[in-house]
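Excluded from the complex is one protein chain; the other protein chains are retained at their positions.
Per-chain residue numbering starts at 1, and chain names A, B and C are given in the order in which the chains are listed.
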Amino acid sequence: MSSELYYADYLQLGRLLGAQRPESRRLGHEAHDEMLFIVVHQAYELWFRQILHELDAVLADFASERLDERSLAAICAKLERITRIQHLLVEQIGVLETMAPQDFLEFRDLLVPASGFQSVQFRVIETKLGLRVRDRPGGGTYVRRFSPGDRRLLEQLDHEPSLFDRVDAWLARMPFLQDDHYDFWSSYRDTLVQMFEADRAVLEQHSQLSDEERAQQLEQLQQSQQQFDCLFDATAYEKARTAGHVRLSRQAFQAALFIHLYRDEPLLQQPFRLLELLVEIDEQLTAWRYRHALMVQRMIGSRIGTGGSSGHQYLRQSAARTQIFGDLFNLASYLVPRSRLAPLPVGLSRKLDFHFSTLGNG
Amino acid sequence: MSSELYYADYLQLGRLLGAQRPESRRLGHEAHDEMLFIVVHQAYELWFRQILHELDAVLADFASERLDERSLAAICAKLERITRIQHLLVEQIGVLETMAPQDFLEFRDLLVPASGFQSVQFRVIETKLGLRVRDRPGGGTYVRRFSPGDRRLLEQLDHEPSLFDRVDAWLARMPFLQDDHYDFWSSYRDTLVQMFEADRAVLEQHSQLSDEERAQQLEQLQQSQQQFDCLFDATAYEKARTAGHVRLSRQAFQAALFIHLYRDEPLLQQPFRLLELLVEIDEQLTAWRYRHALMVQRMIGSRIGTGGSSGHQYLRQSAARTQIFGDLFNLASYLVPRSRLAPLPVGLSRKLDFHFSTLGNG
Amino acid sequence: MSSELYYADYLQLGRLLGAQRPESRRLGHEAHDEMLFIVVHQAYELWFRQILHELDAVLADFASERLDERSLAAICAKLERITRIQHLLVEQIGVLETMAPQDFLEFRDLLVPASGFQSVQFRVIETKLGLRVRDRPGGGTYVRRFSPGDRRLLEQLDHEPSLFDRVDAWLARMPFLQDDHYDFWSSYRDTLVQMFEADRAVLEQHSQLSDEERAQQLEQLQQSQQQFDCLFDATAYEKARTAGHVRLSRQAFQAALFIHLYRDEPLLQQPFRLLELLVEIDEQLTAWRYRHALMVQRMIGSRIGTGGSSGHQYLRQSAARTQIFGDLFNLASYLVPRSRLAPLPVGLSRKLDFHFSTLGNG
Partner (left out) sequence: MSSELYYADYLQLGRLLGAQRPESRRLGHEAHDEMLFIVVHQAYELWFRQILHELDAVLADFASERLDERSLAAICAKLERITRIQHLLVEQIGVLETMAPQDFLEFRDLLVPASGFQSVQFRVIETKLGLRVRDRPGGGTYVRRFSPGDRRLLEQLDHEPSLFDRVDAWLARMPFLQDDHYDFWSSYRDTLVQMFEADRAVLEQHSQLSDEERAQQLEQLQQSQQQFDCLFDATAYEKARTAGHVRLSRQAFQAALFIHLYRDEPLLQQPFRLLELLVEIDEQLTAWRYRHALMVQRMIGSRIGTGGSSGHQYLRQSAARTQIFGDLFNLASYLVPRSRLAPLPVGLSRKLDFHFSTLGNG
């Protein structure tokens, strides 16, 4: 049969193109723009499916006890593909916005109480990335608006290891940070202390600041420094983690820092790219939520959403609260310029290089 | 029922998300990237469906004997939506290109002889816009690779009025260009003659050109001028049209020029936007084809396509030959700067204004 | 001279390409990525210049007592161009994000206390669009970080009519809403009341809501309705306006609603497009701010910005507070479906049509 495969059969176009069923048409007064509304959401769901396909493959790779360095490039390629898809998802909002608010009104009430809120695939993506039920606006009550089957799925997923968990464990397992001859942590600490002192000096000499502003910012610096001290104090770190100020385990946080600081070492090149891609995915997700909230405001003003949600304000708050890899964003606070960075000991540097190069150079 | 509409049912997600059936999975050795290949093409087909939804609505509006000015803004909004979707279609190519050529190889042979060439919806879009079978590379033989049903559909559509035909007729019907007191055509001719003389002078004085270049370009100018003389000679124009150098009817071409030149007149504002949007749609379609050809070269090199076509070279030639509204692009050759343009007579200008303004100003 | 104009002279490339002066190079240890930092910001400033060029032209058109309908298409074309540029500005953030946080560190401290906060052109764009000093986070203190000359410019501009003011006045002047035979306001009121009752019914019957959610949302609906009642009560409206819940004058708000509801009338087609474009500009500006805030977090974590600001949190709050045409977004709350809308009286409809059509139909 494959020898006469036909494009339309291969893509199941009969199903695909028969799946647009405007409510307004069913009720006998078709609203032209309902087709757009359906197609845009279906395109979203197709892309969500693809994102899940990539995410599941990446999770499977991470589930193995010892992640093979050979597979890192392929993992990064999958994550990069997700970011490219996310870019499309943001662009799609602009397509939906070609629908005027009044044209949405023609069929909007017919959709109640269905709502984009109920996109299970989107919730699964969030959950698999690492957004936990307890971090969502509304907490556990958010699952109430799903069908019983979908609810079960979402609640169950909440207990499975997410990409956040897998990356945390993978980072925490990373060797190299300490051996008989080297302790990354103490060599780094000295450098970092100097950095904070420099920042404090900048603030204190800053002529354009009012006393009030200076006081406020010194206060913030103080807080940063305390958070920083946490890194070196296991008990304090766990306290901060319990309080939700940081989410990665301490070992993972240290490894992420190490990767950022020594990212040119051959063995760290792909791990660095991996961390960057996680940040990119998180950023695009947040940006999408925000643009989506603006679009909702534009479409329905300050009225309630079709699903009964309070609309754009809910969505905007939600955008702010759902950063998953926030620690990787905030990592930038702890970096030090290369020029000040202590070089790695030769033995460690050799471990992080290729067998071929090591031989070639040795 | 509608009172308890559920998102997944409304969007027919069961069908939609059950329609991805990789051949490689069916044959027991799933290739990871086949899912991407399928989803990208399905997303294309969803958007094609939406483009057709808009195109059909626009064609229906144009099918009425007398197009109501009230509906022009809505027509333009639909065409603009198409351009926004086309922008997505170009971006999608970049997503497919995240698949490495070797990954495509893992399942490519399983798809033979199916091919994107066989996208009926894409062919219908082309045809409804105005691409005729006889203008396609390969001519009438191109339908041979479709199923009998699809072939019948495509052949039948070829005889129905396309958007090109409708716009041509609408333009040709436009009044205003001539009355007892005014003849756009003769007032315009004088101005235009002066323009060509100026261009000729530029070339003759152009110090950096070699004699050969100058001769070649004067030859081109001569050709342009002959094409231009055509406009004023009905017989010559028909001859050029038969030869395929121009496609719009002479009256339509004149009206399109008139709209471009006097586009600020209130009644001509939306018609001008309409012409611009047709050019934009055509340009995006051509750009998409070209990018698509490059992507195919990247994916399969100079090998034959899955459908047996000779691949990217075929596609590139095809991109060049399928401009539909080429006359509207070339229109720019015939424009004159506003400063040199004869103003419209007061009576005509009033006709093109709003009733309200006319009263208000009168 | 113009006869031998050279590309590099015309574009002043000597100046343009001599204007990149990395501090790190001046200090003898050039950081590779400082060039990117400079070029991205210079590209921003070039585009800001272009946006101001368009904005100034639009403001000049609006400054005339009676805005000619002939010029509306040209105004819309300028605003649409601004939105296209804004789209680039958002894309540019992604280019800057190719700089890793650690690479920024190499030169970041050299820039203190300079900061993107000090982009005068950006502040002028905001101000000319209608963002007032008193609505900015930090209020009047925000000008303190500019040079004396820039500060004077910004403070002076704050007192000049902005695009918001001009559009408000233009809308408020709009005739048509009332004459001897027609009162838009009362015909609209009846329809609207019915809408709110329908929404209330939806909420009360909504089986998936908890009692708490339902109470909360009925409360919100109550608030919406009170805001809506404001429209019909001049005193209450002024009170809401003073409190900052609404910014447009009451007449302007009514006219904007009228335009939305009857946007197919030929005379209202361009005004509707104008309102849509203002919303688009505002949305893009807000989206840009938000993306920018995320980028800053990614680049500097939770540390203080080079200008002494507290970084990304400040910027995110700022994104939320700077909507200028929020009333036009919220307008969607007050729309009614076309099917329920009372048709315009024939006399008014004729006024809004073209002279030509009116004659043709009459």
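The rule is short, and it goes like this: a residue touches a chain if its C-beta (ideal position, glycine included) is under 8 Å from a C-beta of that chain, and two chains touch if they have at least 3 such contacts.
Note that the structure is a prediction, hence the values are computed from the model and not measured.
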Would you list the chains present here that the left-out chain is in contact with?
A, B, C
Contact with the hidden chain (one of A:A57, A:A74, A:L88 or A:A236)
A:A74
Where chain B meets the left-out chain, the residues are 29, 97, 100-102, 105-106, 109, 112-113, 141, 144-145, 198-199, 202-203, 206, 208-210, 213, 216-217, 220-221, 224, 227, 260-261, 263, 276, 279-280, 283, 286-287, 290-291, 294-295, 297-304, 308, 310, 316, 320, 329-339
Across the whole complex, the chain not displayed is touched by chain C residues 2-13, 15-21, 23, 27, 32, 35-36, 38-39, 41-43, 45-47, 49-50, 53, 57, 77, 80-81, 84-85, 87-88, 91-92, 94-95, 98, 100, 110-121, 147, 150
At which residues does chain A meet the chain that is not included here?
3-4, 69-74, 175, 205, 207, 263-267, 269-270, 272-273, 350-359
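What we mean here is this: only the chains that are shown with their structure count from here on.
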From chain A, which chain is the farthest off, judged by mean CA positions?
B
Most central chain by CA mean?
C
Cα centroid separation between chain B and chain C, in whole Å?
32
Among the residues of chain A, pick out those that touch two or more other chains and give their numbers.
100, 112-113
